[in-house]
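Okay, structure first, notes after.
With one protein chain removed, the remaining protein chains of the complex are shown where they sit.
As written, the chains take the letters A, B and C, and residue 1 is the first residue of each chain.
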Amino acid sequence: MAGPMKMRATLGQGFTEVRVLMTHPMETGQRKDSDGKLVPMHFIQNLTVKLNGKTVVDAQISQAVSRNPVFSFRLKGGAKGDKIEVAWLDNQGDSNSTESAVA
Amino acid sequence: MTRPLILAALFAAPALAEPTPADVQKQMQRDFHPRGQATMERLAQDGVQRVCTETRDRPPAQVAKALEADQMKTIAFPEGSLMGDWKRGEAIAQSGRGMTWNDKPGDAAGGSCYNCHQLSPKELSYGTIGPSLQGFGKTRGTSAEVQRYVFGKIYNAKAYNLCSQMPRLGASGTLTPEQIKDLVGLLLDPASPVNQ
Amino acid sequence: MNRIRRALLAALVICIARPRAALAAWNKDAFGAKTAGDALKSLGIGNAAPSKEVTIDAPEIAENGAVVPIEITSNVPGTTALIVVIDNNPFPLIARFDFKENALPFVKVNVKMGETSDVRVIAEAGGKHYVATREVKVTIGGCGG
Partner (left out) sequence: MKPIALLAALALTGAAQAQDTAKEIQRYRQMIAEGSPVELFEFAGEELWKRPQGPSNVSLEKCDLGRGPGVLKGAYARLPRYFKDADRVMDLETRLLHCMTTLQGRSEKDAAARVFGTADRPAEMESLSAYIAAQSRGMKLDPGVSHPKEKQSIELGRALYFQRAGAWDFSCASCHGEEGKRIRMQDLPVLYKPQFARPVIASWPAYRLSTSGFITLQWRMNDCYRQMRTPEPNFGSDTTVALIHFMTVTARGETYRGPGNKR
């Protein structure tokens, strides 16, 4: 039930900028819903960025990353058409990934 | 070839006339629906609202005087001291609840005071639509007249300044006389943070 | 024969280990720590030297603690990881980013802050740690839009 993800990888000056947006509630487990009940913790824990199939960034994150996370990473060099893949896994076992080519 | 032009001109002429408050009220009656405690009667302007709309809040002095006198009659001044508990007053001043379509009718409302006024120096998230009331009681004291003025002003601000932007918090049924007394306490009590 | 067996075994190990490794990669102790000190200890970070080569770009004042943008970079040669800690958050460890050779030690992300706090970024390079600190003030607002 993972919502949409969106990614853009563009050539910058000497590096490739990867900007990725994910739909995720990033619930801290401390927020109460309208009925006053605590909303259970639900957040992305692992995030990986792959360049042409090889992991280049491996991240562990906490519930303190804002809702609907937006990350930017920079990869060395890079060329048009290089394949970038970003995947995440949350504490409830949900996951999602997206792929795009450097433009 | 000139016919469409003439037609357009005919159409345009009445359309340009600025709608009167009565026209607007009719339009709103068509375009709104009641929800919760917010009934359709709330769209019907009373004399104060109509005059202030028509004159863009600058009513002729004579009209203002007459209507202010009418408004003064709506104020039910309780007997005895009008100075309540400033601590309860502070909570009422902080709360912005009450009278909206999603507030429950029975629940205690607030005065939304901090939305527009500076009061206690401890609260720095205050609005500036109304004047700062910090230190209000310091110079004015707590005489019966001052208490009466403050109570009356909160109960029905329009009795003192016809086109004030301040709601008629007592006359509209938002706050009870007891709550207004607590706000008087907040403004006048020497122990209130407002006067520190 | 032996080589084939070894290769098969290795493949098998990878197959089993992989998903588990992904799950285990989240450092429960470090992320569950209630103080920045405990979190860093769990990550095996002792003394970190203050360094101008580690930079944090963040607003001095954030209108809304739910969304505080930070941009972190390390110019320390051979940086392999960046760790983000927000001292006054209930769980101070925010993130750990490990960079392989093709990634620059740079991240931009929005984080939540419960209150005004120091934001600390620690860079790991050659087994050593370098730190930068920046205070972000958190304010609240009115009724919005």
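Definition applied: contacts are C-beta pairs under 8 Å (C-beta built on N, C-alpha and C of every residue); 3 or more make two chains touch, one makes a residue touch a chain.
Here the structure is a predicted model, which is why all the values come from computation and not from measurement.
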Among B:V24, B:V63, B:A91 or B:A108, the residue in touch with the chain that has been omitted: B:V24
Chain not shown: contacting residue from B:T39, B:S132 or B:Q196: B:T39
Given C:N27, C:N75 or C:T116, the one touching the chain that is not displayed: C:T116
On subunit B, residues whose C-beta touches the chain left out of the figure: 8, 11-12, 15-21, 23-25, 27-28, 30-35, 38-40, 42-43, 45, 48-50, 52-53, 56, 99-102, 114-116, 122-129, 158, 165, 167-168, 172-174
Interface with the undisplayed chain - residues on subunit C: 57-64, 66-67, 69, 71, 108-110, 114-116, 137-145
Absent chain, residues of subunit A that touch it: 3-4, 6, 21-23, 25, 66-70, 72
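The criterion applied here is as follows: only the chains that are shown with their structure count from here on.
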Computed distance of Cα centres, subunit B from subunit A, in Å: 49
Inter-centroid spacing, subunit C versus subunit B (mean Cα positions, whole Å): 51
Interchain centroid distance [CA atoms averaged], subunit A/subunit C, Å: 14
Junction residues of subunit C, two or more chains touched: none
Multi-chain contact residues (two or more partners), subunit A: none
Subunit C residues within the subunit A interface of the complex: 22-23, 25-27, 31, 66-68, 71, 86, 89-91, 93-104, 106-113
Residues of subunit A defined as touching subunit C within the complex: 15, 26, 28, 30, 45-46, 49, 51, 54-67, 69-77, 89, 91
